[in-house]
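Coming up: chain A.
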Amino acid sequence: MSAHFPGLVIIIPLVAAFLILIGALLDRRLAFPLTALALLGSLLTAIGLLGKVIQTGVVEYHLAGWAPPVGIAYRVDHLNALVLVAVATVAFVNLMGTRELVKGLFEDRLGPFYTLYILLIAGLQGIVVTGDAFNLYVLLEIAALTGYALVGMSEGRAPLSSLNYIFIGTVGASLYLLGVGYLYLVTGTLNMADLAVRLPALYPSKVVVSAFVICLVGLCIKMGFFPMHAWLPNAYSHAPDPVSSLVAPLVTKVMIYVMIRMMLFVFTPAFAFDQMAISEPMVWLAIAAIVAGSFMALSTRRLKRMLTYIIVAEVGYMVGGFWLGNRLGISGAILHIVNDAIMTLCVFLSAAAIISKVGSDAIDDMQGLFKKMPVTMGVFVVAGLSIIGVPPTCGFFSKWYLISGAVAAGQYGFMAALLLSSLINLVLFFRIFEIAYFEPFHDHHGDHGHFVSAVQEAPFEMLVTLVVTAVLLFALGIYAGDIVSQIIDHAIPVGIT
Partner candidate 1 sequence: MIWPVDLIIMVLVMICGIGAIMVRDLLGAGILFGAYSFMMCLLWAIMGAVDVAFTEASVGAGVSTVFLVAAVFRTSRRTKD
Partner candidate 2 sequence: MESLLANFLAKYNYWAYIGLVMIGMYAMIAKRNLVKKIIGMNIVQTAVILFYVSIAAKKGKTIPIIAHGHEDTGHHAVQALDYISPLPHVLMLTAIVVSVATLGVALALAIKVYRQYGTLEEDEIAMRIEEQ
């Protein structure tokens, strides 16, 4: 059975999606348990796959029994397996945590909601596992389409920002498709491993160069990298809370994974780092992303919007770390993909809990929250410390790798940007802590503005998931060394030092 793990990781949620819809037509309450079951199965399969990869190395799976390049193949190495586990974990944890919220928001459309939710996860996991450049596009679109629908389902400005997200996302995906088309034109294959074999002979060709640039631009648009980031804050901050805590940790990170996969395993480092010579400008763009993201976060007084600007900066971390082009930097970027997924999940989940209690996402309305929601705020503090980069939370370790990578590459500007952004994050989070700790609570639902001391926590299952994510943050921090030496070191091609 374990031979089929790479397929099953995707097939379980996919088949479950249709069963959920049919089940929800019969009885609405069936939707949640079915989804939970499927995502749990997918998570366990993903963990099993990771274990298998660590033991035996690369796992291949030929769909429909055709060997590549004729058929589509899945190729799971250490990099995929790690990101896969992160995606599956975030999906499952978020599902468990947001049950009550979803019930409140989408009471009459639970079936479609969970169907879309699980299709989004199937798409993202497929993107991570697949070894075929075109298959990746199809999965990209399935993840994108479900994402648009989920983001747009809210009152206020959500539909408009989701529509803009569609426009930009479609342009990004079309550019990626064009890049793949250019590669197909000169090589005649779509399989990533096969492309990597056939491309080196063609490096001087202008077609390969433009394919590289087109792919990169398309992916940068999809991941919300600095000059093309405009859609991201709107789409994520106007989305419904249970959706933004799913989409924000996953979509951009998976796109960064795709970039790393394309650059390292399709174009190969020799082409991406040495021949194209765009490492320097990319790192400078990353610096700009970090600085701009941090300052924009500083300028807003809304919690979710602030967090989305932090994501813009975090994308800068990972892209910059990757384009440093040395082992430390790339390790830091990959480690940060995992860490940032959990960190963002944690911070968005606690934000969702806070917003559902306070009734507004303005930072100034958060007075006295430490008294009112001690556990939620405790978790929020942990997540904040992790984003700032305080040991022993995981944020510190990935930042450490990134900074040492920057020093090794001589990119002191990047190092300075990282430190500056940590400093600004410190300001951002302590501003919230201060308001929430020192100022008395004002109830915004009622008209009485007096001090309320009663504890009014978020629902129990949300608290449990919040605590679990906080523990995960520490665990990832404590085992960071092991993750790097056991998994990430094997994920990076040997040629990179």
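A quick word on the picks: all candidates are chains of the complex that A comes from, given by their letters.
One rule holds in what follows: contacts are C-beta pairs under 8 Å (C-beta built on N, C-alpha and C of every residue); 3 or more make two chains touch, one makes a residue touch a chain; residues count from 1.
Bear in mind the structure is a predicted one, so any value in this text is a computation, not a measurement.
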Contact partner of chain A within the complex, picked from 1 or 2: candidate 2
Mind pulling up the chain A residues that touch candidate 2 in the complex?
-> 134, 138, 141, 145, 148-149, 152, 155, 157, 159-160, 162-163, 166-167, 170-171, 174, 177-178, 181, 184-185, 190
